[in-house]
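The other protein chains are all here in position, but one chain of the complex has been omitted.
Presenting chain A:
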Amino acid sequence: MKSKKNEVNKRSHQPPGQLTRFINWLVAPHLREEVLGDLEERYARRVKIEGKTRAKRRYWLEALAYMRPAFIKRKQSKYPSTAQRSDPFYNPDMILNYFKIAFRNLSKNRGYSFINITGLAAGMTCTVLIFMVVRHETGYDKDLANGNRIYRLETENIKEKHTSPGTYTGMAQALRTDLPEAELVTPLLQTYGSTFSIPSADKRFRESVVFTDNSIFGLVNYRLVAGNASKALGQPNSVVLTKSYAIKYFGTADVMGKTIRIDNKQDLVITGILEDLPVTTSFPFKMLVSFSTLKVIDPGLDLNRWNGWNDNYQVFVLLKKDVFPAQLTKRFTAIAAKYMGKEALPEKKIKLNPLSEIHYSPNLSGRTANVSLLKTLSFIGLLVLLIACFNFINLSTAQAFKRAKEVGIRKAIGSNRRSLIYQFLVEAGLVTFLALLLAVLVSQLSMQSLADILAIPLSLTDLYNWQTGLFMTGLAILTTLLAGVYPAFRLSGMAPAWALKNHGLTQGKQWFSIRQGLVVVQFTVSLILINSAFLINRQLAFFRNADLGFDKAAIITVGLPDNKPEKLQALRNQLTGTAQIQDVSFSFNSASSESNWMQGMEYRQGPSFTQIKTQMKMGDSHYLSTYGIQLLAGNALKDSDTSNFRVLANEVFIKRMGITRPQDAIGVKIYYGDGQQFATIAGVTKNFHVNSLHQKIDPALIQVVPNNFYQAGIKLQSERPDAESLKAALTQIEKVWIATFPEHVFEYSFLDETLARAYQSEIRTAKLIETSTFLAILIACLGLFGLATFTAEQRTKEIGVRKVLGASVASLMALLSKDFFKLILIAIIIASPIAWLAIGQWLQNFEFKIEIKWWMFAVTGLSMTAIAMLTVSFQSVKAALMNPVKSLRSE
């Protein structure tokens, strides 16, 4: 000890220790002595000649020279040392052996392998697809350079706790003058259904366009192929198109300076061409028209309006660097006070919503990610994967005693536990890998239908990219561990003596309880899903069949590009002359609609003012008869009531006024906002659903305002028209419509279909849950089938003996199914309340909903039991019918 210390002291000039140790580890053992000796000697000499610092630097360079294969490569020994082989994982021969045994095992138990791989593949497909969806939905607007400084201005109605994405038309100007923290203020007004045409060619399309100004090019990363970003939208009557739209209209992308006509009124000059936009943007606008064009097209448009707004008019701001919305609260209070008046402050709050949130709230792109759906999806995906993993665990442990001999012999001839664990993990890994391959294949095949159900523009690049690849690798590892660790540790832990004696059954009790637990979990999950699917479908059926208070069947709606009275009159005359058509009504929108005109109304009764946020239903005298709305009191409107402000109110409206009897409301005055303009209630209608069934019925007023008639509702004669009369009616309508509006594009829709679109999100949820229910049940039943097969195999002899002693087939079947039946029963007991709670929660989304009854759970429980019993009986019947001679003959 002492001498060594002396030696160290003698060698005072030690080279950097860490590097030396690294080289010692790196360099092949047979070269170590020479290499390290050389290094140290040179270092020592350099220290003497050049000093320590330089020597140290040189030492690094010297060491670097040894980092090459010639020094790293280990010498192949003729006689491999056993010491090196002690770690079974690093040993190539053992690894090969693991794979070989794993393959042999898989092909030996083809049935179980099939169940395992199919089940896992189904689970993984689910997970991979859901990952793709989540990745897509969370990937919006990520490529915007100033993304973290972009906000949308929103107005919150404090009382109603409702935030609108749209704002007042005066807001853009107000922000420009009163919000110096904003670098850019970009107004966006989207309109739908404008007709675009090229004067020279007979090409006509209905488009939605966005009116905006040059600031949009600073906000969004649009790439202009042609045109100048600082000028393109500066002048009135200029338009910027995407490349593909240029080709759509002109057949070429070289269209700068050409003109395109909007609504047959105004020629717009093309001042810029945009590169086509990525899918993942919240600003996927194909046509941008300069904001100043609005005044040209509609001179009456009030661009400084501060009462009532349009959700399609949104204002985005780009804040200056290092400005945070929280600092701007005072500014917005000031703006609200200045433009809306001090009295608006307790009601209205202006706030900023960051760009990162825009994709998750209503926006102009028409695509909104449904966060709760995504969450549910992820959760369900995980559950399905878990069920699949349980299958794996169950089947491997079930087979445990079959392999007990193998484990016993391996242990007896010297295998250690570690190598057995590796063995089983490799087997799990192999199954997972095969399942993953299958999952990728199935994902690719089913991606399109998923994209259709969810209305998400998924493409192959969503599947084949490094993130998804990474996710799949992670998933494979996780699945391997989830599915493999338990069997691996369980199986490798068997005592060899016990394993060799093959007392699988006597010790089986212990295995069984965990298996039971897993089966219960599987079926609980399946049951929760099946219950959810059942209840959601009942709610959807309720939506379809609910009494809306108006008639939605056999009504066709068409747009009105021009609402001049003489045009409308001509259209009505020609339409009502048709045999198939019963009634025609011109209105702002249908009786129930997604986009509504909200108006603050005031009922002034002495000193107290009641404010009523009201939906304005502008319609003509035929509105009630066309939509089948009942009048409770008073008189219907006349077409001549255009200037005398006679209105019809619904029951909810008069209830808000505090009037209970419809008759009492007749003749009462109500004011528009806080102004002096008022309307008189001429009649009261029975309640009808002006919104989808998600929402309560809004207070509503019907008034004749021909200027705002944008739609014609056409009621057909027969409630259920057959295909032929429908076709005849449509041709007639088209003919008349084209004759009235020769320069426009005819489009029609059926009211019931339009209304059904309000429940699209629910329909999607239902479809997804149905699919995952199917998958979960499939996987669970696969597992059950495997277990039943296994039990039947196990008890072949027992059954033989029982048969010989006179047991009937029925009693044998009962014997074999009894255990599983018990498990399903437990699952039903656990799953029903959970499903009850979950669906009860979901139903909170709707004002109008079904009631959950206990028998619904009985129905699903019974069907689940039936499915499970069917699965089990397949095996138990086979086992019970088997000839006992066969099972007892061989020992």
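We adopt the following convention: a residue touches a chain if its C-beta (ideal position, glycine included) is under 8 Å from a C-beta of that chain, and two chains touch if they have at least 3 such contacts; residues count from 1.
Keep in mind that, in the parts below, contacts and distances are computed from a predicted model.
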From the options "PadR family transcriptional regulator", "Extracellular solute-binding protein", "Amino acid/amide ABC transporter membrane protein 2 (HAAT family)" or "Heme exporter protein C", the chain left out of the display has the UniProt protein name "PadR family transcriptional regulator"
Out of A:Phe22, A:Phe71 or A:Phe821, only one touches the absent chain, namely A:Phe71
Missing-chain contact among A:Glu34, A:Asp254, A:Glu343 or A:Glu594 belongs to A:Glu34
Answer key for A:Arg45, A:Lys100, A:Arg418 or A:Arg604 versus the chain not shown reads A:Arg45
Touching the unshown chain, chain A contributes residues 7, 10-11, 33-42, 44-45, 58, 61-66, 68, 70-71
